[in-house]
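I'd like to ask some things about the structure below.
With one protein chain withheld, the remaining protein chains of the complex are depicted in position.
All chains are identified by letter, namely A, B and C, in their written order; residue positions are counted from 1 within each chain.
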């Protein structure tokens, strides 16, 4: 099992899928410049630079997907998707349905986000929840090199538009990577535990794992669940774990209101209600744009210490009330 | 107290605020054509038609707002905001923060949405949750003519960008209207009750009220809470009611995943946990684009009968489990 | 155009007109939702679509009935779609605003103004990369030409050498705003050279002129593999949608264009040339009217989709 970085794992998924299926092509601003290896292997028709215009990049992908190709587009940073919302949401997400099923949109939209670069909110904005809220789309957000590869392979093979967000801070993390396709819609238990379930995705999965270590030192057994795909959401795995531990904390970098954490909490509060032993808590980024200043940017993201404190409060008393648990360091 | 339609109430808010403050101006595709009365009273500089380009309309509003004007723009239908996301989210929502507080963006974005016209998902898509999830923005969505007027007045006076969504089906409903400004961020109890709290906004507030009538006939006392402003959300009123009744059903037309209902459910599950006597339920539109076909479009929206059934289930047993309560008619 | 083609063109234009008028009546009777008609623009649709071959594909927008019928759409199914019925081309889910008919090569209709412009490049890219013959005709309005996507689309098609025929149906109106309020130049083609795209503007109410210009444009595309912008200058004789009293329209301008009704012009010509006299035209109109009556009958009798269709075809 080769070890590689998440970035390399993503590239290797692209290469394998482009070898496997000649309908797969890739384009975006600088794709052909930055991915010379792909350009050389697959040629200028399948690996393309584009003009600087996200809307037409996404629209072209949608039009091509509906008529026989399987495009992967790189829109660079998540906030740039704001220029391509019509093409992604109104076209790719809705025109299958509105046409009575005449078309399908097998396409993948890549974009990076998350803290780590000190570039501020116009490059770093976790908007994955927007797409989870919209019909006809799928959303994946990996936490490990193996999933960067395996989930991307599944996304490319899927017949629906898949938003594939990569957490900037994970790009150079290393891990074992196989050829396996990781099916969309399956969460992974990253650590088994009895007392509390920490539910997360992308970078903050590792924050949860670090917190679980610290909690273990204090005799608290935390389960860590990695959602991996945000839509479709693996309700079953979430509920099974929530029922087992009776306590849930959802952790992510995206802001709280109407985020993935809200959805997970709502599902748990509805469907695991009678098994809950404590309030469902969320630890998220604050309701603020991401700042550039390094220490502020770091403080934006939930930290292991906050998770530890939150879990201890949760276990110490069965009715933690009105504790403000926004992402601000405690 | 004059009676008027919601549409007229909205117009009267515009007129009063434009009289009050010469910095208020309005523009959009067809605004000067459709609002002749405003054009005549305030002149062509303050009531403008625009080229057909939502992005630059919103960008112009943001630029003007930051430098001394107070624009109100009409972007017609909510899905058209997909062309203006950068200007609304990345500029108006973030540039105050990213500039260290140098600028403010007092602007209002009007858009209609919701079932009723049979025009399908590219005109009808309830995306209010996107903006609630984004920093720096406020979101209002009135249910009564009085709020069409009073909330819009507050929105125009607010120093932040406010998304003001109007539910198409409410435009011609009539009600008493005063000159009162309805502050952003205050929910309203539309009906008092003891057994369950129905939480909603816009058109489905009336669905909840109709359901509450039917429930009353069966001896069930339902409280109906109208959120009115979605961001900032009036947590206090929500929690007080949830604690009083111990049972919450959130109802809206927007789709379920990461919607306002998810947020309300998550807040309740966290902060009113020990007072809850039953799972928190959501009744929402399905995870599908809105269809044009009339009966399908109607079925898209939660109906009183569904609310009644849901509440009776909730009261009949304390552990309603895994009941599928999506917007599909039961 | 041969005399036979001109006769065929008239029949198609009459069919479109009758279809639009039937839709207006249904709307007035409360049986159909709001609909955007293309009354007055029939020559543009018919002239361009008749110049296409079977291999070519079409993208259109909210004002699409002309393009669909000229392409051979069954009026029973377009009418059923407008009424939201199960046998409409989109199973009732589209309604009047985004009808596509894949079997006819009318793909990915969008009612987001400019939506079709964003998609057309991708459709053309598929044809090119999959080695399929044919070009892609993309219909849009003068209003859509104000959206930035118009430029992004033309530019990408030019840079990537995509076989797209951009057809701007300049009908002088953008919903409730006159074209002159939204741009300083008279012709949309003014934008073409800066994108490196060939272009031409033509009298959009003269079906022969449209057909000839479209044929030349298509020949250019087939030869060079490059995009082409054709502007058909026409007029929206009815309101933006139904109902719309057009109170904001300059009566003189409207009268001017009413006198240039493309059907009137073609009828006069065919009669004058002795190709089809008044009696023959009347017979044709009756035939067309019967077809539309039958279509309305079909559509009204056609059931609504079953409620489970609410959540089908969301995902592939």
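Remarks
Criterion: contacts are C-beta pairs under 8 Å (C-beta built on N, C-alpha and C of every residue); 3 or more make two chains touch, one makes a residue touch a chain.
Nothing here was measured: the structure is a model prediction, and the numbers come from that model.
Every shown chain touched by the omitted chain in the complete complex is listed here: A, B, C.
Of C:12, C:78 or C:155, it is C:155 that touches the chain left out of the display. Touching residues on subunit C toward the chain that is not drawn are 146-152, 155, 158-159, 181-185, 190-191, 193-196.
Across the interface with the omitted chain, subunit A contributes residues 29-30, 33-34, 49-56, 79-80, 82-83, 117-120, 122-123, 286-289, 291-296, 299-300, 326, 328-329.
Within the complete assembly, residues 23, 25, 45-46, 48, 50-51, 53, 55-56, 58-69, 71, 86-87, 90-91, 95-106, 135-136, 138, 159-160 of subunit B touch the chain that is not shown.
Methods note: only the chains that are shown with their structure count from here on.
Using the average of C-alpha coordinates as each chain's centre, A ends up farthest from subunit C. Rounded to whole angstrom units, the spacing between the C-alpha centres of subunit A and subunit B is 28.
Computed centre separation for the pair subunit A/subunit C is 41 angstrom, with centres defined by C-alpha atoms.
Taking each chain's centre as the mean of its C-alpha atoms, subunit B lies 36 Å from subunit C. Taken residue by residue, subunit C touches two or more other chains at 92-94, 98, 110, 112, 114-115, 148, 314, whereas all remaining positions touch fewer. Across the assembly, subunit A contributes 86, 90, 97-98, 135-136 as residues in contact with two or more other chains.
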